[in-house]
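To keep things clear, I will list the structure first and then write my remarks on it.
Yeah, one chain of the complex is gone here, protein chain that is, but the others are all in their spots.
Now for subunit A:
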Amino acid sequence: MTLRLSGASLSHGNGVHALRGVDLHIAAGEQVAIIGPSGAGKSSLLNLLASALQPSSGEIQLLGEQPWQLSSSQRQRLRARIGLVHQTPPLPARQRVVTAVLAGKLGQWSLGKSLLNLLHPLDIPGARRELAKLDLADKLFAQCQQLSGGQLQRVGIARVLYQAPELLLADEPVSAMDPVLAEHTLNVLCRHAEQHGVTLVASLHAVELALAHFPRIIGLRDGQILFDRPAGEVGQAQLDALYANEQLLSPPTPSVTLSLQIPRC
């Protein structure tokens, strides 16, 4: 058993209830996609699973441990076994890509090794190998500020692949990539999870990608799980219910029909 949430709620400091009584059980080696409208609590759920945020109530069990009952040094050791891909990877602008990728192992390295690695990268082949999987090996010595949003996302993914966690979480990992690259990157993530027996949980805003790549889909809305079922059983009715938005009215269409001939090429 890898993950268990029971009655987990999360409210932020400003009184917003991001998650309300979520029960979730994900077995080791499972690949799960979380979908839902913007603001549904997808990022909050992933942060909870990464032990980055403490639930306001309810219980959480990760990799057989209860992170918030551990001492902070034990929790850091547990966190080193969990990798979270951020939607916009928080990387210092002047940091080189090689350093950013190798930083994935900081949780496993001693302080001395970490400092030495800052002066001279200790595992250039390792960083190049992970970047090559994402077609980014040529940017090994570029600075992060020189990369585009999609390239940065791939650097963030390469960092987590280099970290080689037992539980891989990804928050909208392909949101800034073109369709072909998004497809390829999700394949890399899923294949990595399969080969190493890693549990993979990813939130995605593109429903087609989620249905195509993940066997189990969780629909999240207003901080609650709306449905949790195999990808094959997710129908259009459920998706409509998940994304329904009464607030949004489509702008009134101009009633005057323009009789303009627009040439099509």
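Keep this in mind: a contact is a pair of C-beta atoms (placed from the backbone, for glycine too) under 8 Å apart; a residue touches a chain by one contact, two chains touch by 3 or more; residues count from 1.
Rule of thumb we're sticking to: contacts and distances are computed from a predicted model.
Not shown: a single chain whose UniProt protein name, out of "Chemotaxis protein CheA", "Glutamyl-tRNA(Gln) amidotransferase subunit A", "Hydrogenase formation protein HypD" or "Phosphonate transport system permease protein", is "Phosphonate transport system permease protein".
Among the residues A:Gly41, A:Gly83 or A:Pro121, only A:Gly83 touches the chain that is left out of the figure.
Remark: the omitted chain is touched by one listed residue; of A:Ser9, A:Gln31 or A:Ser51 this is A:Ser51. Note on the undisplayed chain: of the listed residues A:Thr99, A:Gln153 or A:Thr185, the one touching it is A:Thr99. Seen across the whole complex, the unshown chain contacts subunit A at 12-13, 50-54, 72, 76-84, 86, 89-95, 99, 103-104, 106-109, 111, 114-115, 118, 163.
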